[in-house]
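Complex shown without one protein chain; remaining protein chains in place.
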C-alpha cells in the first residue's frame, strides 16, 4: 500500500494504549526468580532486578540472602565490598551489615547508630530456583509462588539455563502466548511449517491466559522426534498449551503421540518448560528457563541433546526480541501495531499487566504519602 | 579578548535562531537519494532515511522497492526477515507482504485481514541513483527531481562514492556553499592558498542559492592540474560555482583554462560534482557523491586517480564536520556563531530550509488532525 490509512493507524494506536509495554511500571508484588540456587554461594553476587541493584550470598548455614546493594551511608556497592562471616563490611567506610540487612558496626562511631540498614528481601528457595519478593513485605506470601512443584518431582527430568534478553519481559510473554512464530522464527529448530496454521483454542481467565494448539497430524522436529522415536512419522500429534501464570512465569506443556496407534494403548510423551523472566530494566530481562520431560528420565544423553537444541531455539527468541525492541525504541508518531485473532491471549495478558502495574503504583504512592504524614507527625515540633 | 561582549553574543544568537540546524525537522516533501542503484538487489537492504527505517530490494523484474522496515503486526524488522519471490515473509509470525507493501497472507488467520500493510515509498531510478519520496505521496512528482540529467550523459565521464557523515546535512550544505574552506580544510588536497581570498559573486533565488568564485590567475592542485595539463602553470583559471538545488542536492561546477592562451581558442575543462546528502538522523547523514568531467572521458586511469584524490578531500569534510557537530552538541548558554560576508548564500539557504521544514511540519500536523476527525466520525458511535 502507498501508506496505511489514518483511520487504521489511529484505531490501532488507541487499542495499543491499553497494553503493557516497555514504558509500563514494574509489578513488584509478585515472586520473581532472582537467581539459580547454584549461583548463590560464598561470593557476593551483584544483579539488577526490577530496576534495583541487589547483592546475594549464602550464609554459613546455607540460607540465601538478598540485600539492597547500596550502603546507606555513602552509596558504595556492598557487592564490591568484603564478606566477613555472615556479614558484609562496606568497602568504603567499614559499616558492617548482618544477613538481615541491619547495620551492626560503624567503625568511626561507637555505639553503632540504631535504625540504619539495607532492605533484606524475602526469598524462597525451591529446587534450582531462588525466588524473591521485592514488593510490599507484608504481602510476601509463599503461597503465591507460581505453581512449579513439578520442577523437583522425580517424575520430571529437568535441565535449566539462563539468557540475557535485551528486550522487555512483556514482549517475551507476548512471544510465548502466540506460538504461531514457531514456523518462522524457529523454522530451523523447533518449528514446522504447519504449526502456524494449526487450530487453536484460547482461555482467558483472571490473570491466567492460555492458548492451546493442536498440530495433528504433523511431523516432529529432531529435538523431540528423536527421543520419542516419532521422528519421520507423518502421523505424530503435537498438542501445545502455552499459559501465562504470573509476570514471572509462563509455562508451556506439550504432549506428543502417534495418531496411527490406538488411543488407549499408545505411549504419550510430555515436555514442560517454565519460562521465568525477571525484568532487569525496562528493556532488558533475566531470562531463566527450566525444561523437563516425563520420559527417558535416566538418559543423560537425551537430556543433553534436548537441552542444546531447545536453547538454540530460545536463543532465536532472544535475537528476535532484541531486533523488535530496537524498532520499538525508534517509534515515531505513525507507530502502530495491528493485532490478529491469535493475539487474543497476549492482548488480554498485556492489558492485565498494565492494569495491575498501574494499580500497584497508585497504591504505592498512596502508602508513601500516608507514611510521610505519619513520619511528619512523629517529628519533634519546633517550640 | 577577555570575553566577547554580551551585545555581540546576543545579536549573534538572535540571528542564528532563524537558521536551520540539527534541531530543525526534516523536509519530507523532497526527493532524496535512498541508495546507489547497484546497492539494491536480491538481498534485503536495511537503511534509516530521514529518521525512518526502510528495507529495500529489487523485484525479479528489476523494479526497486522501498518499504517501511517494521512489520505492522508486532514490529519485527522486515529487513531481518526472508524474501520469498517478490514478497517478504516476516521472520516473526510469517505475515507476507508483496512489493506494494500489502499484507497478502497471515498464516494464523485465513482469509488474511484487509487493510494491513506497510508503506511503500515512491521511487525513481536514474542512472546510478535511486531516488525516494518520503513525504506526502500525493506530491511525489518526478518532475521535481533535482536536475541531474548530465549524470547519464555520455559527454560526462562519472564515478561515484558514499561516505558516512556523522553530522547534520544542514552543515554539509553550508560547507559546500562557502568554499573559502578549500584553502584550509583542504590545504593538502584540492585547495590552494589564494582560494579563500578570491573574488566571488552570490546569487540568492527562491530555493536556489549559489556562490561563484573566480580564482584567476592561480595554480591548480595535481588532482586537476595533471589531467588538464595545466599543472605547474601560474596562469591557470579556476571558476567554481557552488549551488544549492534542494535539501538533497548541491552541485559544484568548475571550469579550468589557461589564461595565457587566447580566449577564443584555449581549451576549457569542466568538472561537476553532485553532492547528495540524505539525512539519516538529526546528526548523521548518508553522503552520496557523483563526480564527472567533460574531458578525457575514455581514460580510466584519470577517472581512477581523480576519484581517489577527490574523495580524499571529501573525507576531510567528513572529519571536519564531525568535529564541528561534536562542538555543536556541547553548546551552552553562551553559544553563538558569527557570520561573515561569504556566508550570505549559506545563511539564505539555512533560513530557507528552516522555513520550509516548519511550514511542512505545520501542514502535516493539520492534515493529521483533519484525518483524525474524519476517522473519528467514521467510527461507529456507542448507542
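For clarity, chains are labelled A and B in written order, and residue numbers in each chain start from 1.
In this section, a residue touches a chain if its C-beta (ideal position, glycine included) is under 8 Å from a C-beta of that chain, and two chains touch if they have at least 3 such contacts.
Note that the coordinates shown come from a computational prediction; the quantities given were computed from them, not determined experimentally.
*Asks:* Which listed residue (A:37, A:116 or A:296) would be found touching the missing chain in the intact complex?
*Replies:* The single option touching the absent chain is A:116.
*Asks:* Quick one: which of B:42, B:141 or B:337 touches the chain that's been left out?
*Replies:* Selected residue, touching the omitted chain: B:337.
*Asks:* Using the touch rule from the top, list residues of subunit B that touch the missing partner.
*Replies:* 1-8, 10-12, 174, 178, 180-181, 183-185, 196-197, 320, 323-324, 326-328, 330, 332-333, 336-342
*Asks:* Even though one chain is hidden, which residues of subunit A still touch it in the full complex?
*Replies:* Within subunit A, the residues touching the omitted chain are 48, 51-53, 69-70, 72-77, 80, 89-94, 100-102, 106-110, 113, 115-120, 122, 137, 368, 371-372, 374-376, 378-379.
Simple rule for what comes next: only the chains that are shown with their structure count from here on.
*Asks:* Superposing the C-alpha atoms of subunit A on subunit B takes a rotation of how many degrees, nearest 5?
*Replies:* 120
*Asks:* Between subunit A and subunit B, what's the gap in Å when you average each chain's C-alpha atoms?
*Replies:* Result: the chain centres lie 46 Å from each other.
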